[in-house]
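Worksheet: the structure to be examined is printed underneath.
Note that one protein chain is taken out, while the other chains of the complex remain in position.
Read from first to last, the chains carry the letters A, B and C; within each, the first residue is number 1.
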Amino acid sequence: MTTPLYLPIRFAILGAGRMGAEHGLALVSLPDVQVVAVADPVEAAAQKVARITRAVRTYTDPLDAIHDPEVQAVIIVTPTSTHAALIEAAAVAGKAIFCEKPVAADLAETERVMRIVEERGVPFQIGFQRRYDASFVQAKARITASEIGQVEQFSATGRDPAPPPLEYLKVSGGIFLDQAIHDLDIARFLVGEVKEVFAIGDTKVDPAIATIGDADTTTVLLTFENGAQGVVQNSRRAVYGYDVRTEVFGSQGKLVMDATPKTALVRYGENVAMDHYHFFMDRFKDAYRAEIAAFVEALTEGRAPTPGARDALESLRLALACTRSLKENRPVRVQDVQATPERQVGG
Amino acid sequence: MTTPLYLPIRFAILGAGRMGAEHGLALVSLPDVQVVAVADPVEAAAQKVARITRAVRTYTDPLDAIHDPEVQAVIIVTPTSTHAALIEAAAVAGKAIFCEKPVAADLAETERVMRIVEERGVPFQIGFQRRYDASFVQAKARITASEIGQVEQFSATGRDPAPPPLEYLKVSGGIFLDQAIHDLDIARFLVGEVKEVFAIGDTKVDPAIATIGDADTTTVLLTFENGAQGVVQNSRRAVYGYDVRTEVFGSQGKLVMDATPKTALVRYGENVAMDHYHFFMDRFKDAYRAEIAAFVEALTEGRAPTPGARDALESLRLALACTRSLKENRPVRVQDVQATPERQVGG
Amino acid sequence: MTTPLYLPIRFAILGAGRMGAEHGLALVSLPDVQVVAVADPVEAAAQKVARITRAVRTYTDPLDAIHDPEVQAVIIVTPTSTHAALIEAAAVAGKAIFCEKPVAADLAETERVMRIVEERGVPFQIGFQRRYDASFVQAKARITASEIGQVEQFSATGRDPAPPPLEYLKVSGGIFLDQAIHDLDIARFLVGEVKEVFAIGDTKVDPAIATIGDADTTTVLLTFENGAQGVVQNSRRAVYGYDVRTEVFGSQGKLVMDATPKTALVRYGENVAMDHYHFFMDRFKDAYRAEIAAFVEALTEGRAPTPGARDALESLRLALACTRSLKENRPVRVQDVQATPERQVGG
Partner (left out) sequence: MTTPLYLPIRFAILGAGRMGAEHGLALVSLPDVQVVAVADPVEAAAQKVARITRAVRTYTDPLDAIHDPEVQAVIIVTPTSTHAALIEAAAVAGKAIFCEKPVAADLAETERVMRIVEERGVPFQIGFQRRYDASFVQAKARITASEIGQVEQFSATGRDPAPPPLEYLKVSGGIFLDQAIHDLDIARFLVGEVKEVFAIGDTKVDPAIATIGDADTTTVLLTFENGAQGVVQNSRRAVYGYDVRTEVFGSQGKLVMDATPKTALVRYGENVAMDHYHFFMDRFKDAYRAEIAAFVEALTEGRAPTPGARDALESLRLALACTRSLKENRPVRVQDVQATPERQVGG
């Protein structure tokens, strides 16, 4: 994409759930932006987000919003299973696209859709919001500026307060695609591409999760292309709240982004105590705003937004490698995970 | 005020500087709110904030915005010296009022204007934004719930990164009215009214500040009506950034709101280091949003907003008591500070 | 004193309570030291400390230990009321003296005894152990090296977990002499001499303390000779454990010694929690060792130990100034507190 969009950029929000409302708020806080349409099968939900965003039109079919001639850009926050089709439709219609992760749970489908996006040349951003958290942004800048020298070890922990409903998990693609992918994407963002993974995992939170072939507690060892060593630990349940910690160790220092207290308030009673974040909407609230602002800025300035199609693809490939390693109980090379897995049996 | 305003509430922003833009952003993030007018003598500034807020009209005279028949509520962020007149005009016109502190540097003028506000029965909120910071909100709730028992000692530190220009200081009303008043207001918010103060202070940052009869470094001892003891330390300069720390000690525990790191990022090099906040716009960004949201919510629900006229008046009286104690080098009873000081000479 | 003592330095410990045992352990950890005698009216207590220190002799009368010809130095940890007489006897006998604070609760008596110590030229160290805590040692070094520039504001909080028995308080000399004196001494250590104080205080912990003319909760405002401003807050009770916090603010930075967690262990459950120190023996354990080591090192090298007679005197004078300010409800100049108070009536 080489030319910026006309201002104000006119948006449609596809999906009027909680994230639709959040991204809507982010949009109305920006100058040079107008939300013209909100689409949701539930008309009342669409109306609610329209009221928040001062959108003048609502649709029950997201395709109608995509084809609204006034719409220049779409925010896709519909159920995961619809992402690929809506991205495809929007790309074909020449609209700029912001889509919540994932594109699809399937590598072949993801590759197919990302190819269309690239062929059509529409701006595309995937919702790895953590990349826009102030701590990670600054960590990236410091690493790039060689402040910690050569990166040698990476360590990330991601634990949710409680597992989602089993119905959700059944269609989630598994813990690596649904949850760990944020830590894996940050590993790629801060350190680089991963060469090989070795994963262990089982169910400690809820045995029902095993019955659907998924794990709820996992640990992955990563070998990066640049030789750095990494580990990622995930759990679907932390009784003390949302727990995200990332550490990058280098030859000249170390960066740590720990699960910080939520407010400045410290209470001294029987113990010294402080409050923690409850979940990602809480912890990464500002990052969600920042990623939308970055998307709009890229559109305004005619730059390609980031993270884009390649990150959507490679972070998915990495998560699939972890899944395979866990299933086959052996180290798996990331590049061996390809869209047509039957070809590489024995590879 | 007993009945809520019609929705959406239509606002005028008086003053299109940085705070005008900030409060404008807070307003557009709220449903049920419409910014219809922005007023500023500098037309370009007004246009800029109008673009951010999607306001349809701009005025160069704030009185015109006040008298715009569509306007139901005004946000006053004009220079301090104009606050009293604009509040008066808005109150007479029956508009709801949010005004940055202070109403006036003068107690008599403040009392006069607050009386008009009360007589006209218009909703009024003064911009002590710190009361809407998540830490202070929660501290207040915990104190009210007796979690730390009877409050016995209070301690607050407020240090700005660097002094404002001398021209600003000349009309600021002095360090207690301009800077310490935030800590003094929080003392009242968390502990209660103050009975007596004893203040010391001088100029350590810039001797020029002494030539205009002001201090830049002060320490105040407070005796609260309920018997609690307090101290407030202020400085116009902290080379390490904005420094706000508040501690409330009680018979059953202690609450501390310290100057927390700005991000979750901790850097390990020669030292363990983290980033700090640079100034109040940085530290209290969310509080500025929250106070506007609270103002709108009060208007929507037909409740009196808070902090209101009494807080504007009593926090000013407390700051004036500190000023007098410093000048006269003796303990001063807060209730002895009255609008017509000549009457109480010897009192 | 100009020549070092013969090695090993032979010590007598006067008083075989908890501090006698602690200081005994500190002594046996040092090379070039021999504990030859322990004195205590309770023979069994003396035997117990003798066993810890491998001392060969015990006495029931501390004067006998002082006059033991083999003894070169004495550690006085007897009840406070006996300190002055034992210091005098030891000084007259030419023995090096380490004495727990205070010398006496009375300024005239303290001056008299310190004069004898100086006339006899015996090494003398007073037990303000906080000066040997690693944090304070380093803070002093950094201030001396001008790392924070000119010191402008000082703030100290000292809160004990629970008040001592009323019987103890009756002979303690009051909260300023007994408890706050540690914070006041640190103020002198880190910032310099104090010119004037203004104190408020009353009883919030136990009304019985008021009946003996003492306070249990106090706040003092200090004006230092060098123009720095200070505050000291004390309480006899903190339900959350021992609470010592000291802050020194200067033109180029700030040093904070906060009440740190006791161990590296942080627990994440309903809250993020960590353990605190329970009391001074706990928090300043290493400082108690270090002050004894410093005393022995000074003796070994023939230097005057520190803090010495002047610190014993001036920190007491400062505490007495606070006492007077609280009683008379007015600012008190420290130099107006003299051994013969009747002379300065009206001064």
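Everything below uses one rule, namely that a contact is a pair of C-beta atoms (placed from the backbone, for glycine too) under 8 Å apart; a residue touches a chain by one contact, two chains touch by 3 or more.
Not measured: the values here are computed from a predicted model.
Just so you know, the chain we are not showing touches A, B, C across the whole complex.
Only one of A:15, A:31, A:201 or A:261 touches the chain withheld from this view, namely A:201. Contact with the chain that does not appear here is found for just one residue of A:47, A:223 or A:338, A:223. From the options C:138, C:226 or C:329, the residue with contact to the unseen chain in the full assembly is C:138.
The chain not shown here is touched by just one of A:17, A:192 or A:253, and that residue is A:253. Residues of chain A that touch the chain left out of view are 149-150, 152-153, 155, 157, 159, 198, 200-202, 204-205, 217-219, 221, 223, 227, 229-231, 233, 235, 237-240, 243, 247, 249, 251-254, 329, 331.
In the full complex, chain B touches the hidden chain at residues 238-241, 243, 261, 267-276.
For chain C, the residues in touch with the chain missing from this view are 25, 28-29, 31-32, 51-52, 54, 133-135, 138-139, 142, 147-148, 252-269, 275.
We adopt the following convention: only the chains that are shown with their structure count from here on.
Computed from the mean C-alpha positions, the centre of chain A lies at a distance of 39 Å from the centre of chain B.
Work out the mean CA point of chain B and of chain C, and you get 43 Å between them. Separating the CA-averaged centres of chain A and chain C is a span of 58 Å.
Counting only residues that touch two or more partner chains, chain B has 252-254.
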